[in-house]
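Here's a structure for you.
Every protein chain of the complex appears in place save one, which is left out.
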Amino acid sequence: ARATLGFSCTKTFHNVLLAYLSLQIQFADQKQEFSKRPSKIGRRSLSRSISQSSTDSYSSAASYTDSSDDETSPRDKQQKNSKEIEIAEQEMPALMALRKRAQGEKPLAGAKVVGCTHITAQTAVLMETLSALGAQCRWAACNIYSTQNEVAAALAEGGFSVFAWKGESEDDFWWCIDRCVNVEGWQPNMILDDGGDLTHWIYKKYPNMFKKIKGIVEESVTGVHRLYQLSKAGKLCVPAMNVNDSVTKQKFDNLYCCRESILDGLKRTTDVMFGGKQVVVCGYGEVSRKGCCAALKAMGSIVYVTEIDPICALQACMDGFRLVKLNEVIRQVDIVITCTGNKNVVVRENLDRMKNGCIVCNMGHSNTEIDVASLRTPELTWERVRSQVDHVIWPDGKRIVLLAEGRLLNLSCSTVPTFVLSITATTQALALIELYNAPEGRYKQDVYLLPKKMDEYVASLHLPTFDAHLTELSDEQAKYLGLNKNGPFKPNYYR
Amino acid sequence: ARATLGFSCTKTFHNVLLAYLSLQIQFADQKQEFSKRPSKIGRRSLSRSISQSSTDSYSSAASYTDSSDDETSPRDKQQKNSKEIEIAEQEMPALMALRKRAQGEKPLAGAKVVGCTHITAQTAVLMETLSALGAQCRWAACNIYSTQNEVAAALAEGGFSVFAWKGESEDDFWWCIDRCVNVEGWQPNMILDDGGDLTHWIYKKYPNMFKKIKGIVEESVTGVHRLYQLSKAGKLCVPAMNVNDSVTKQKFDNLYCCRESILDGLKRTTDVMFGGKQVVVCGYGEVSRKGCCAALKAMGSIVYVTEIDPICALQACMDGFRLVKLNEVIRQVDIVITCTGNKNVVVRENLDRMKNGCIVCNMGHSNTEIDVASLRTPELTWERVRSQVDHVIWPDGKRIVLLAEGRLLNLSCSTVPTFVLSITATTQALALIELYNAPEGRYKQDVYLLPKKMDEYVASLHLPTFDAHLTELSDEQAKYLGLNKNGPFKPNYYR
Amino acid sequence: ARATLGFSCTKTFHNVLLAYLSLQIQFADQKQEFSKRPSKIGRRSLSRSISQSSTDSYSSAASYTDSSDDETSPRDKQQKNSKEIEIAEQEMPALMALRKRAQGEKPLAGAKVVGCTHITAQTAVLMETLSALGAQCRWAACNIYSTQNEVAAALAEGGFSVFAWKGESEDDFWWCIDRCVNVEGWQPNMILDDGGDLTHWIYKKYPNMFKKIKGIVEESVTGVHRLYQLSKAGKLCVPAMNVNDSVTKQKFDNLYCCRESILDGLKRTTDVMFGGKQVVVCGYGEVSRKGCCAALKAMGSIVYVTEIDPICALQACMDGFRLVKLNEVIRQVDIVITCTGNKNVVVRENLDRMKNGCIVCNMGHSNTEIDVASLRTPELTWERVRSQVDHVIWPDGKRIVLLAEGRLLNLSCSTVPTFVLSITATTQALALIELYNAPEGRYKQDVYLLPKKMDEYVASLHLPTFDAHLTELSDEQAKYLGLNKNGPFKPNYYR
Partner (left out) sequence: ARATLGFSCTKTFHNVLLAYLSLQIQFADQKQEFSKRPSKIGRRSLSRSISQSSTDSYSSAASYTDSSDDETSPRDKQQKNSKEIEIAEQEMPALMALRKRAQGEKPLAGAKVVGCTHITAQTAVLMETLSALGAQCRWAACNIYSTQNEVAAALAEGGFSVFAWKGESEDDFWWCIDRCVNVEGWQPNMILDDGGDLTHWIYKKYPNMFKKIKGIVEESVTGVHRLYQLSKAGKLCVPAMNVNDSVTKQKFDNLYCCRESILDGLKRTTDVMFGGKQVVVCGYGEVSRKGCCAALKAMGSIVYVTEIDPICALQACMDGFRLVKLNEVIRQVDIVITCTGNKNVVVRENLDRMKNGCIVCNMGHSNTEIDVASLRTPELTWERVRSQVDHVIWPDGKRIVLLAEGRLLNLSCSTVPTFVLSITATTQALALIELYNAPEGRYKQDVYLLPKKMDEYVASLHLPTFDAHLTELSDEQAKYLGLNKNGPFKPNYYR
């Protein structure tokens, strides 16, 4: 039976089976038609055929839970699941606050939200919040690996239509998305997407659905890029909200998160000691400067920076980093980190000159910063030494340590704190509310940034976590500054 | 004779007298007509009647030179003057680079620049550079106190028409400006202003001059504000370049400078030990966050922050500062610093509650952040204990230590490194070149920001100082990023 | 068959079996006599009955290797093992340098070293080095959990007599130690101990052996404490070298290691975001001040400190931390960390007042800093949520997150970088050489610290890793300072 369902056989399977029942039943029959296709597809081919976006965002933080699954009974498991969600709730105060405010009004009453995001405890808190605000939800995973099965099961048990499991095949992936939108007697009127695959599928298969859809909320770089392309081509047929570029998300993802995840990602994969290590960081944008460079400096690393833009370069200088060309230091550094958004920043020639044991990784938005393809040549030997860690070995025995095959280190090798995801989830919820309730004409068929005031609202909902007390403008001060006392306090272009 | 020249009598007078001769002779006759007005006006009245802008920018860094003046002969003095300029040249590499490039071409040939800025060694380097680029210059001081007399003398000796001395009266001030522009047989075609007083004078007295003027370059917040008001009112009759808001200037002034000057200003005035001190910083913008807060934290102070904007507030939290309302900590803090841009941020009620010995100062753009006026009441005693330092004493003996009477601490109580002024001066020179050479129609009667590419050029001219090596984009990378290999690398709105 | 060998049944067993053969054969027969005792002893009872020292030092860093064991054949496995050792060699430059220098001389020729330490790749590098220096080695594990089976196998295959496996029972533990020392025709003349159990066993069972033993080298706090007690009681019958208190080890363990491991340990167990978190650190000694407090401050946490010693307290103040009593902040903090060396620093009353979700952990030398026993009461529910992470739940639903049951966080929940272990291992090797070669009478029956000069030698052997270039004293300078040009540079009491 397992085989016919297309599950790859994992050792945790029997544990989650019972808890899965309610979920399984929902799609067991339709799934039949898919059972003829090969259920095992190697990872390599997958990552080529699936749109890039499916891996272009946060990976699941939950890998650790798998390892301790074995001796728990399914019953305990399920209790544990709801507990994971419960724990997440504690770190997502803003969503809980929204729920409370929703007791009187239901700003999403009548909303039918179809979503495609990572299925994690944090997403579960979001979905339950949307539900509390009045919405109906159907959900698929935006990534074939990131689903927390236990969370999916718990959601299913709670009555949500969730189509996702960890380790989907590519066909599974699209099947799940299709199941989300293609259902008798229910038509979505809002889209919440992460990567653009769901939006893409509807465009391709059910373009008529857009007649009833009030808007799209998109979180990822890739998805937003796709939307702007659609808009540019005049093909965007509903308003879309670019959540990715909201200030709070940007600051948290690029700076506060990276500051911690660069250390975490390197430690978990290599156990390297930071003190005294020589590190070169390529690029000096937000991710780099306060994220990577400041954190490594604080841990006692000696950090060099490369830049192409003289303004950023001057900032690197003033912040106390030597600005070099990569080749000036490549022979001596212990760690190479890219965060440029550019491609081929570290190429084979650089890799050839690195010293034995040099660690190479990418914190940038693109997987092409390190020319990993150039390492796939016969004279080099690859050795997988841990999950996400490869040794690439030169004929003379020199090894470089390549992390996550050049993909984003923080997403591949560290976890994202719930508190950060709370910022994103709250922004998504508010974007849905805004688009759903906006009067006719406020939003056209274009891509919008969240109004600054909502950004500020998201931020204010997270202040109580820090026991932080905001000061209020007096009438006189507001007048002096030419501001409304309740904001927005910054111009819309503020970043 | 001194009186007829309108000099206030200072002890350094006789020293600079001889060196001044070339300057004096230039304007001695015209000056006669002004000699009937009262030559001594108290400081208080001055600061009210002179436009605010005249003190709204960097004060002279040269106070130290005065104290050692006494035993030097005028001849030595003058040699020393040119030396001060020479020293400044070493720290202004970009202007020197411009001069070198000017050997072939003279981009300012034919330009007649009338300027009104602080008269310091750094300005001298700028003027000599403009001259090397082909321009003729006439100059007045934008501030009655900031002129370095020796520099003025050296410039005069070098053939520049400079009208300024330290300690001008208000009438002196306007007389000097008038002398700059109102001269037979010479009409300016470019304005370089700092504060807007020169521009204002021409508008008021010689509006016809604008027919020949190609543009205005303005550096200060106040001056820029005035220009935008003119533009809004449709009264701006030439293009103007807003140098104040160029990226490099902003970053240096707001962040890298304040990081050092908050410590320097507090130390020079109060000799306070930072370690363990409790400090509240009002506002968490650029000046505050990386300037004041980060520097004080690094020195071992415990820093609290107040904010009105939830986005900035959240950043303060994530950066490790407790976000409070002022009154929560006012009784316990040792130092209060305002950097909000707002008014009445610290009011009498707060001041009443501060503890004995509390230091109060302002790093913000406006002098009204601390309600100093509220301290001018009979029951409080003021004691001037050092230059720029007042003790305000409550009836019960409690003293608070008020710095610079609430004016900008970094400008009043610390010096601005030449390297920072180099950034501004280079930007001014480039703005003059751009406006002077721009083809008809490129700039209309509006206020412009320096094109990003010029900003980047200014930055690149300063990199060699740090022995910094910029990386160049490959053709392939430039194409991938959709950028020109030579920049601009950032969108124009980048800050 | 497995049962008779006393192995607890683990899933990795069959994989390591073949590779183990050479090891098994060595002790299979003697082992028979032990086979009657119960082979499964619960962890709790074990940790009570085994001397504390067996867990009082670094745990294995190799937990990650276990998870990927399953699909590797034993043959591959063994190749991988030697690779782990090879990788470790790269990070232990000083031992490799010692080996090189040993090519001419064999300072340990004739030495018969019996050792009892963690059996890890790093220990393997040490053993191979001792062997290269001329010594014969027999080894047991000092901890029942920390053995890397693959390393043990590789060592056995390489001809070393190693008696250890991961997951020993208590009886196994002592059996292994006994096998090390009790062998026909071979009598140890040097002891290398970590925790004192081996020394204790010889004292108890084979006191006559000490006649031939030239000295003991001891690494752990506990072991050193035992030695001083023996010495005080006049029962120490050979010289002993206290490696634990050598400067380099202390600085690395207490400061440079903790600075990184506090972050790593908290992240791996809880994924907590550090930015903005309120943390109270109990105690402000070396571990705390530059280790925990500085690292957390750099990551944006707000840190409070408690202290009993006014001198340390004053340092905390000057370093920018508010000094409080625990109860002043216990309700508001997100994380509580103990590093005092004291007991009952956090007691039930404190735990009762913590807020929901508060994380509690110990970085101090003693497991009794947090009164964990007080949480083992019927009204509180314990939930193991991950390895090393327990939720303790109050009747009202409040949870606190207890890490490593109050044991040392850095040893339980993070890994120790090889580079740090290299310092310790090199010190051990030098201590062995010193004791083995010391002329009669240099060392008496007492506990010694490593001569400062050797400490300095250990340090100097690690400098090339950082491409660090030491300056040499001129003859004149050495004379001025009253120092030998080659050191020692510090008095022996320098720490």
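Order of writing sets the labels: A, B and C. Residues in every chain begin at 1.
Keep this in mind: a contact is a pair of C-beta atoms (placed from the backbone, for glycine too) under 8 Å apart; a residue touches a chain by one contact, two chains touch by 3 or more.
Since this is a predicted model, take the numbers as computed values, not measurements.
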item: Touch criterion as defined above, residue of B:177, B:295, B:337 or B:459 at the omitted chain; value: B:295
item: Selected residue (touches chain absent from view) among C:248, C:288, C:338 or C:427; value: C:248
item: Residue among B:202, B:217, B:263 or B:337 touching the omitted chain; value: B:263
item: Hidden partner chain, touching residue among A:88, A:255 or A:317; value: A:317
item: Residues of chain A (touch criterion as defined above) contacting the omitted chain; value: 275-276, 297, 299-302, 317-322
item: Absent chain, residues of chain B that touch it; value: 61, 64-65, 67-68, 83, 87, 90-91, 256-257, 259-260, 263-264, 267-268, 271-276, 278, 294-295, 298-300, 332, 356-357, 383, 385-387, 414-420, 465-467
item: Hidden partner interface residues of chain C, rising order; value: 247-248, 251-252, 256, 306-318, 322-326, 328, 341-345, 455-457, 459-460, 462-463, 466-474, 476-477, 480-481, 487, 489-490, 493-495
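What we mean here is this: only the chains that are shown with their structure count from here on.
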item: Longest centre-to-centre distance from chain C, chain (CA-based); value: B
item: Length of the line joining the C-alpha centres of chain A and chain B, rounded to whole Å; value: 45
item: Length of the line joining the C-alpha centres of chain A and chain C, rounded to whole Å; value: 38
item: Multi-chain contact sites of chain B, meaning residues that touch two or more partners; value: 317-318, 322
